[in-house]
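Taken from a larger complex, these chains appear in their original positions, while the remainder are omitted.
Chain naming follows the written order as A and B, and within any one chain the residues start at number 1.
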């Protein structure tokens, strides 16, 4: 249920309330020059729309939306509840959060509300309802944007009480809870719900949120806080729905954001939107992974790119500038991965406060002759030309990567074997290997339907829950390939170790047994010998005893030299692969390409490391192949099929040269009879 | 209004209250041997002078001052209010500070008083008054020393209330305040003064005092805290003045101390004094910059060196020993830059507590045959020989460097473009270049009269306030040179961006326009090509479009290769220079020497990098040239003019060899008709 639009909505966050009327006129003039048609409005407007508890004032919003409508623009309207106004924080001190250190905050910053505070919930919901009542029928309204970038956590007494209620609902009895958390360890057996304290620096934690005495309570608290914030979202959404049954509702997520399990949120969003701020020195597969994770939230449905910077961020220690062409490339990358909108933070730079140096389409001097404005405008024109063709298109991936917040949390709060293993680093290395080999990848929850896939990657999937093991076995039985790694399948939904050989319920599928594992500092390198070459491994070295599996690679040093580091197990018509150590990129590439090759999923341009490919299939069945050149040099390809580039109109026959400019993009539509451009021959 | 003295006062902090009477006798015997004539007394004496709220006991001070007078020594008498006695902290808990984290402290350490506490203010003021009443006429009294090293901050409710009062006085209305702080951003519009919370870890800040959501509130809070502590000083000073209308009053400052804007303090001090503890691995221009900053506080008037260590500090992780000769060199450096006193912390080493390993003239064993004592005594003899000649002398600088606490704060609390740029590092690089080229430099506030100067340096002067731009233009029009750098002139007094091209009000003078800027980590090096050579730049790279200026140097790499990195703009009879990136030392030296050369300000010994020169002109018009050899080897110069070395009595004719010992010093008085020794020929 993505908002209806005749083309990719293009625009971004717009804060006219910060400026006098004459600036508004200039804004719309510049929007027109830049092809901007969509404005995200009101994100931090609470102190204006409700200057006192008993006063609502929608004057600025009225003028903003009316003007937008008059100019033919659409509005993504925020409820504005992500930063409480000063009067509210002062009147209801309990609205301010209590932090992990136990300190009650006072008014300041943003994202500063306690999710369990009745005052906040009441006032935010009333405001959302009033907005919906007022603007549901407004011609400019395109979508609802609840709150903003939900995140963080609160540890106040109200949240503690809500946590206890959540635990009762989850565990039913204290006996069940004591068993789940293994409280007999360290004399923690609870005899009353009131004895349970939220896990914080004052209770179960030391050295910050990742060091806990009881993984069970910390996992449950993260789930609870996910749900508590989600409760704020759904309350506002219900208030909107009471007045507006149709307009799609979203909130902007943050990609691979650890604190919130977005898989719990996904069913409640009408469509997914997210803010893409990759570290600008990250490889392009980092934002690609995030895009695919976001697309995976709602079963492959397109999403909105709600924010990106047109030039630079401000919040980092060092804020590099996007080089010429990078913005366009990043925007087409988003579209290639499923984005059906391209929005910026921000349209006009704030004059003061902490984001005044954040990139904007319109800078402080208000010029339209800056490099950045020119690039934004050129991209606006391209998107206008592109029209509706990509809207609603979906990705025909045959490879799934299991992404699991529970496993992320459990891995990183684990005492032992190694604090140095970071979930998304390992996940990214497997994702990157598949993507650079030309495979489309769905990044999906462990509950996803796996029947569409040939391959399932399960890197460091620490927890195995529900019937996942059975479903993976079923996939392998029918010919598919499952790949798991070290520290996969170590514990159950409560992070209790399986009382069987490692890797627990996946052991039959993988055909191995692991009794012990070594962990070493970053500077200890273990050679891993494949038939073809030798890769390097680090951090964790599991010692594998094959129980049906055959070795694919072996350790080259230490007392376990010669034992398997990578194994393959024939299972039914398929295979179970296990990588027992933290292989470097070359090793992971080698393993993943072998798995992809088994299923014919190596892409036609896999030999060009800087060229990213991605396929989207439009609602009418047209398969579009996006080619993205991430190198600052041109790249010369040989067309694998006859196709037309939608951006240039150029045609290429199979076998003809196909040149991508530095940071260049092509969107290839195959010509009839030329075969699927997304699949290798 | 520096205290009257027939010679440079020599001595330091003296704490006889820690010792029995027989030690006092020994003290004075050793003082005589070392030429010590001035004692700073009573700095932490409150718990002795007022052992209970209703008891004052001046017995120890009486004996100390009487003894000093009897021995012919003078006393700089402290009010002793910098550390509250335990009984006071216990009786009035609100006197203890609340820290940035919101934690109310209890008794401990020093500098531990809340500046807004009425109890503290009342008791400190009464004590100061009682002391003045008792000792105003004492023959030993030379100066008043209020409190000690004011600093730090308090975040208690009393300070919050005082902050609100200060804001009312500054901004007048909430509308004005909301506009100044740009509170529409992030829903911060205040509707009542009571809603304003001091910016702290519990409100607007994260990751410490430099990360704030609102630069405006944080800047105002630093100004407020500066004024709040200043209020403590002026209250005590008034209490002293009620009984003693004449004796000069000071408090010891700390050089380039970020928390307090000393320019706000300067008018209230009768004379400036400061404590010089440079990191001993710092180049000599670091303490020189601090000396010049301190001298600039009161328009070039001489100051007191209130503290330095005779040997080592104690408070650092590593406390190196001053090598033989370093103490003498550092002392003459202070005098060369305007010091009219040379005092130590401390005369006798404390037996216990955290400064027992801090260097002292007299160590724990009480010896007078240590190396340190011998060097102190030899220096005492030299200063006696020198007599009054340097007293009251002033520095005839034609180069001014603008030093601005507001810019320092704004730069370092800014989100974007780079957290890695540190104000004093950049300022020091420009200062060092000018000093090593032989120019005397006044380090002055932005409000200073600029008419005496040929050159004004404005490195990273982030804020441009008041009529500064006009005064800089006036200086250039009449032939002067203004040099600004990257991140200069970005925002106004409230840290709101100028709504014009960068560099805001300085753009006309500098003849450039900047639309965008790149920021990169420390390890990214950008070559900057001058006609003569290539320098290196780092951290921030502004992309300059000349609008009248000509390029002096260009970037050598990246997409902005070939665009200007340094520019010069003819403006009236003068020039505006802009350095658009964080140039390394060689690049800054090159630029600054070109600017100095234009005005004939390269010194006669500029080719000798280890030789520092500084000029002071005595009240009778004699120009003294200090030569300081910072190298551990002798240096052979050729005298640029006929002069006599006041320290040795040696004469040199122009063109004759002039040898400075390792770490050696000369104070050259020109002979009639020999020309000004401080200016190159």
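Assume a contact is a pair of C-beta atoms (placed from the backbone, for glycine too) under 8 Å apart; a residue touches a chain by one contact, two chains touch by 3 or more.
Note that the structure is a prediction, hence the values are computed from the model and not measured.
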2 chains shown - copies of the sequence in the complete complex
3
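Heads up, the rule we're going with is that only the chains that are shown with their structure count from here on.
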On a C-alpha centroid basis, what's the spacing between subunit A and subunit B, in Å?
49
Using the touch rule from the top, collect the residues of subunit B that touch subunit A in their complex.
101-102, 181-192, 194-197, 199, 201-206, 212-216, 414-420, 491, 494-502, 515-521, 539, 558-559
Hey, which residues of subunit A end up touching subunit B in the complex?
15, 17-18, 44-48, 51-52, 80, 83-87, 89-90, 103-110, 311-321, 323-324, 349-358, 363-367, 370-372
